[in-house]
Every structure is written in structure tokens, then in C-alpha cells.
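Of the protein chains in this complex, all but one are displayed in their positions.
Each chain carries a letter (A and B) given by its place in the written order, and its residues are counted from 1.
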Amino acid sequence: MSPIGILLLFGAMAVPVVALACLRWAAKNGQLQNGDRGALLPFDLEEPLDKATDQILNRKSAKS
Amino acid sequence: MSEHAMSDSPNKNASGLDRGEVTDVSDLHAAVLRERPDPIEGREPLNLWMVVFVAALLFWAGTYLTHYSGGFRADEFSERQINPLPPPSESGPSTEDPTTKSAKEGMAVFLAQCSPCHQADGNGVSGQFPPLAGSEWVLAEGPNRIIRIVLNGLSGPIQVKGSDYNGVMNGFRDSMDDKQIANVLTYIRNSWGNKAGLVTPAEVATLRAATKDRTEAWVPADLLKLPVSGGDASAAAPASGGLSPEALKEALKKLPPDELKALLQGLGN
Partner (left out) sequence: MPGELADEGQRRAMLAEIDSSCRAPVLFFVISGLAWLLLGTLLALVTSIKLHSPGFLAGWDFLTFGRVRPAHLNAVIYGFASQTGIAVTIWLMCRLCRVPLISGGLIILAAIFWNVGLTIGLIGILAGDSTAIEWLELPGYSTPILFFSYALVAVWSIITFRLRRESHLYVSQWYLLGAILWFPWLYATAQIMLILEPVRGTVQAAINWWFAHNVLGLWFTPIGLAAIYYFIPKVIGRPIHSYYLSVLGFWSLALFYNWNGLHHLIGGPMPAWMITVSVVASVMMLIPVITVAINHHFTMVGHFGKLRYSPTLRFVVVGALCYTATSLQGVANSLRSYSEIVHFTHHTIAHAHLGLYGFFTMVMFGSLYYIIPRISGREWPSLGLISIHFWGCFLGLVLYVVPLSYGGILQGLAMNDATVPFMKVVEGTLPWLKLRTFAGLLMALGHVAFVGNLVWLLARVFGPYRKPVVAILSGTETPAIAGK
């Protein structure tokens, strides 16, 4: 097998290994536990929870 | 634009505040506080049905893989081969019936070489590839004609089970040895309801030698002039030799009674 072939083979084997390593890291790091916190991450002060944003097609209120 | 473009941006709302700017910090938290007591959002646990669904899928996956993977063999191209045969070297001396044994070994050859046209069930493809199951050519008393077909191929109009076909089949003289041809023919002659006995490698070897100078494919009409069993290319062919039983019956009916009587007497002798 050519050197490139060996490289590709190891690359292909490394992918699932890296994926499992990431999963392990995520579990140890608590990434899989605090779902509450994870779910709230997109929200911040400027575009807070419980407030719809991007309602720019609201013509009625635009004309009023 | 400055670095703080958004906070300085001219998107003023009616109250004159910047977008997102809130006067009271408790207001700011109100939205979050309202949402917090609701225990469902963001952490709905896995639904039981989802778990059942995943388990069912995994079960299906295992079943499908077992049934349609051709034993995970690199040389198995048909997913319908459920129990792949062990390689020939592994099969030790057996007390099996020679016909069954030969047919078993012929199956792999058939699936690899013949089934693309004649199909795995031996029924061929209507109008294109003639059937092998129940074919009068296959079920003939001896394999004299079909060995020749496998060796040199076939080309031209042919009638099988009452239907007409006109195609080309290539020969396998160079790509299969005597044993393979004998095995595959035994398999064909003893599968899908066919019952026509064993073909031996010796029979194939005899015909291979007898027709060693032939390069072109057989024409069905020429084959019909040859006897169904035994003999070689030089053997004289009786006129009626290649007719199907039905055709023979028709031909016999047309004969004048006295000639028929003479013929029957001749056969009796």
C-alpha cells in the first residue's frame, strides 16, 4: 500500500475515534447535562427570551 | 461606522431608547422570570415512543444486515445469497449424493455467470433471455447440446417452452474449466423443479476436445441436428432428433399411416 493509502486509512480510522473522544469530552465537561442552560444560550439582552424579533413584515403596525 | 455600531445605531424605537435598551433592570429580568418556572422548555426528556422507535429501527437494521449482506464476502454481489457457500477447499470428503454436491458447487458459478441474464430463479426474462426452469433443452435426456452451448455460446433464433427468442449468449470455453461447467449444468438441471441428472466433468472434457477447433457460437438449428445424448460432432443426426415432444407428435400425426407403422417398427427393432 502506498504511503498515501496508509495515511487515508489512518484518517478514516481517526474520524470515529475523534468523534467518540469528543463525545467523551462533552460528557465529562457537563455539556450533555445542563440542558436548561444550553437551551437558553442563543438569548441575550438585546434579543431576549420571550420576545419575538425580526417582525419586519408587520405592515399594519408599520402604517399605523 | 464606529466599533459600537449597533449600540450607536439610529434604530430608535418610539420611546427614544436604543434598540434593546431597557430602563428598569427588573423589567429586564421579567421575561426570564416568567419563563423560568415552566419546567418543560429546553429540557423535555426523551419521549418513551422515541426510545421504542430507535430500538425498533436498530432491530430492523440487524435483521436486514443479516439477510442481505451476502455473508459480508468481498466476492458476493447478490444480496439474495442468504447463506453463502463455504469455499471449495473447506469442504472435506463427504458422503453426499454426487449430484447434490455438484449442484451445490455449481450454484455459486450460476449466480456469478448465468443469473444476470437467466435470473436467479432460472425463469429468464420474457422476450429477451430464455428460461432454464422447465426448458426442454435443459431437461433433454443427455447434456450433449447444453454442454456445447456453454462451451461455445449460442446465437440465432431459438424456441424454448413455446416462445421464440433471438439473442446472443457468449461461450465460456476459456473462462470455465470442465469441473465448473459440469457443476453449473448439474445445478441448472436439478434446480427450480428441474430433474435431469448429473453432468460429469468427463463428459465436458470429451466434448471440449471434440469441438476444440470451433470458435463461433452454435446456431440452434445446427444443434437440433445433433443427438441429445452422447455422441460427438461427427455423429449423424436423425431428422427428428431436435424436435420437442409436442412438435414430434405433430410431425408424426402428419405422416401417412403406412410410413408411421414402418417407423414404429424400426424404433421397436
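Basically, a contact is a pair of C-beta atoms (placed from the backbone, for glycine too) under 8 Å apart; a residue touches a chain by one contact, two chains touch by 3 or more.
No experiment lies behind these values; they were computed from the predicted model shown.
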Message: Looking at the full complex, which residue from B:54, B:202, B:221 or B:251 touches the chain that isn't shown here?
response: B:54
Field: Touching residues on subunit B - with respect to the absent chain
entry: 1-15, 19-21, 25, 28, 32, 35, 41-47, 50, 53-54, 57, 60-61, 64-65, 68-79, 81, 125-128
Statement: Logged for subunit A, residues touching the omitted partner chain are 2, 4-5, 8, 11-12, 15-16, 18-19, 23, 26, 30-32, 34-59, 61-62, 64
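In this text, only the chains that are shown with their structure count from here on.
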Message: So the centre of each chain is just the mean of its C-alpha atoms; given that, what is the distance between subunit A and subunit B in Å?
response: 46
